[in-house]
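Missing here: one protein chain of the complex. Every other protein chain is in place.
Per-chain residue numbering starts at 1, and chain names A and B are given in the order in which the chains are listed.
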Amino acid sequence: MADFIPHTQSETREMLDVLGLSSLEDLVGAYPKAGLFPELPLSGGGLTERDVLSEMKRLASKNAGASSVVVFRGGGSYEHFIPEAVPALIGRGEFLTSYTPYQPEASQGLLQAIFEFQTAISSVYGMDLSNASLYDGATAAAEACLVAIRHTGRTVLLVSDGLDPSISNVIKTYVEGLGGRLVTVPLVEGTTRLSDLEERLDGNCAAFIGAIPTFWGTVENFTGFRAALESRGALFLLHANPHSLSVLKSPGEWQADLGTGEGQPLGIPMMAGGPYLGLLTASRAFMRKIPGRLVGQTADAEGRTAYVLTLQAREQHIRREKANSNVCTNETLLSLAALAYLTLVGPQGFREAGETSHVNAARLMKGLAGLPGVRILFPRTPHFHEFVVELSLPARDVSRRLLEMGYLGGLPLEGWPVLGGSNRMLWCATEVRTSDEIRGVVSAVGEILSGREAR
Amino acid sequence: MSPSRRYTKTHEWIAIEEGRMEGAVGITDFAQKEVTDVVFVELPKMGKKIPRGGEIAIIESVKAAFSIYAPAGGEVVAVNHSLDGDPGLLNRDPYGHGWICQIRVNDPSELESLMDDKTYEAFLADGGGVPGHG
Partner (left out) sequence: MNEKTTPVTGHSGSGSSFRPAMEPSLWKLSREQARGVRPVQDVPEGAVKDLPSEVLRKISLGLPEISELETIRHFTRLSQLSRGVDTHFYPLGSCTMKYNPKVMDRVPALPGFFDLHPRTDEFAMQGFLGALWDLSELLKEVLGMDAVTLAPAAGAHGELTGILMARSYFRAKGETGRREILVPDSAHGTNPASAAMGGFTVRSVPSNGSGHIDLKALEQALSNQTAMVMMTAPSTLGLFEEELGEVVRRVRSRGALLYMDGANMNAFLGVLRPGDLGFDIVHINTHKTLATPHGGGGPGSGPVGVKAFLEPYLPNPRIVREGKEFRMVDRPESIGSIRSFVGSSGVLLRALAYMRMLGKHGLRRVALYALLNANYLKKKLEDVLPVTGEGLCAHEFVLSAKVLEKEGVRAIDIAKALLDEGYYAPTVYFPLIVPEALMIEPTECESRTTLDGFARDFRRIVERARSSPDELHESPSKTPVGRPDEVRAARDPILTDPLRPSLFPPGNAQNG
């Protein structure tokens, strides 16, 4: 039987004897009697390794993963190049099977790696510091909003329509307990205007949160936002795709108070939506206000450099209901993946990957724009690696036909707010797409729209 | 111990000169020993109005954070910013340079129910408890 229990029968017997018990079942003597040993819908004896893997393979094979289709879809999760060394390194048992490093002397390697992650991520975001990770990008943005509400004692959050609507939904869920309320700042030609922000900005506003790039792929110019917000005592939050920050101006350069993001583009597989990596960076003024773990550098009594979890006094296990947040588990293993990724590709490779994504998306946009029945939204607004198109056919149908032709095309935007619409699609190309693949998908869309494609 | 200090059961002190309305607030020597090495003090903002028993500051050690409560209701009129750079002052000189802030008291009669030196010492000798963990 596969249950990973090492005891031999005689050991079990002897251990029970030590306890003066006659059977394993006697161990639950102090348990409530209601419904002990329930019937479960599982085979009694279980499965072998081979059987369980073939069962899971059967389920896996029914999905259109990137190994079977060419991905032109983003919208919060992206196919990027992942060096083989990344999974090899994070799979090392000392990392993989360790706990949160509460005993620093026995966890120096892990602590140093987290410290290096904090350094690398704060560098990419251009901010003073980073925590050791949160669950995902959406919860990181939501936690940043909670910091703003607590810091200012105010409850209104101005949310750019450029922010992923599914992230706004998470923020809404998170801030409700503290009485938070969301007010949207609209997009004009795909960008947020300073005048629209100023119109909504008053003494009740805790913060404004904008996106780099927007969910719709456009790149915003936040000039003047910091000054406007500061003059009304509100915080400036920017949610940024870290992949884009190799090219685009970082939250730190826009003088944001907190910068958040989804770390998935940094060496983490799409994995059907998780686990991902929540990034939270901040200026030093917020060092003691942000949620999550932080690793600091110090020394031991002999003067050796040492790393340790620090600023823990505000965390839930000590401060309980007065804690900065309830976060306990984070995404350390994935933060190691992001650090290994950034180290392996280095600054030059990181920039080249970002530039190539941009170039590929521009090529894709140009190709699609040339098709009859395709209209690009806001072609004159700068885009990074995603853009919205309007089609002459329902986007869901187009997506279905593209999948049959071996492409995961743009994201159908039916039912989405802001720039959503049943004939609209959000397209994406990253650095992994080739010119042939881009030509291929453009011609496939052309065939579908002209009703010529082979069925 | 200065004769003009009055103490709370949660180990704060307030020192107000006879006939004045303003005085410094801090934590007692007993409290600083219980807290151990102070690593950070979250000071109140100038002008903050606070009821008696309201949270006026938070002090952090490595392992815990403690709320500091106002011994009397009033308004914050001065803040000891030297604690920003040197929170250890609170350990080294809790009744002197380690003061936290000054408040202008709304109702001086609130001070009457606080303990004087002798009562506080007796309170401690009687096992007066530890500062409330936050």
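Following the convention adopted for this analysis, contacts are C-beta pairs under 8 Å (C-beta built on N, C-alpha and C of every residue); 3 or more make two chains touch, one makes a residue touch a chain.
Quantities reported herein were computed from a predicted structural model and do not represent experimental measurements.
Novice: From the list A:Ser22, A:Ser195 or A:Gln297, pick the residue that touches the absent chain.
Specialist: Checking each option in A:Ser22, A:Ser195 or A:Gln297, the one touching the absent chain turns out to be A:Gln297.
Novice: Decide which residue listed in A:Ser22, A:Ser195, A:Thr223 or A:Ser450 touches the omitted chain of the complex.
Specialist: Of the candidates A:Ser22, A:Ser195, A:Thr223 or A:Ser450, A:Thr223 is in touch with the missing chain.
Novice: May I ask you to list the residues on chain B that touch the chain which is not drawn?
Specialist: 37, 39-40, 60, 62, 87-88
Just so it is clear, only the chains that are shown with their structure count from here on.
Novice: With chain centres taken as the means of their Cα atoms, state the distance from chain A to chain B in Å.
Specialist: 44
Novice: Provide the residue numbers of chain B that touch chain A in the complex, in ascending order.
Specialist: Result: residues 39-40, 42, 60-65, 67, 134 of chain B touch chain A.
Novice: Using the touch definition up top, name the residues of chain A that touch chain B in the complex.
Specialist: The touching residues are 288, 312-314, 318-319, 322.
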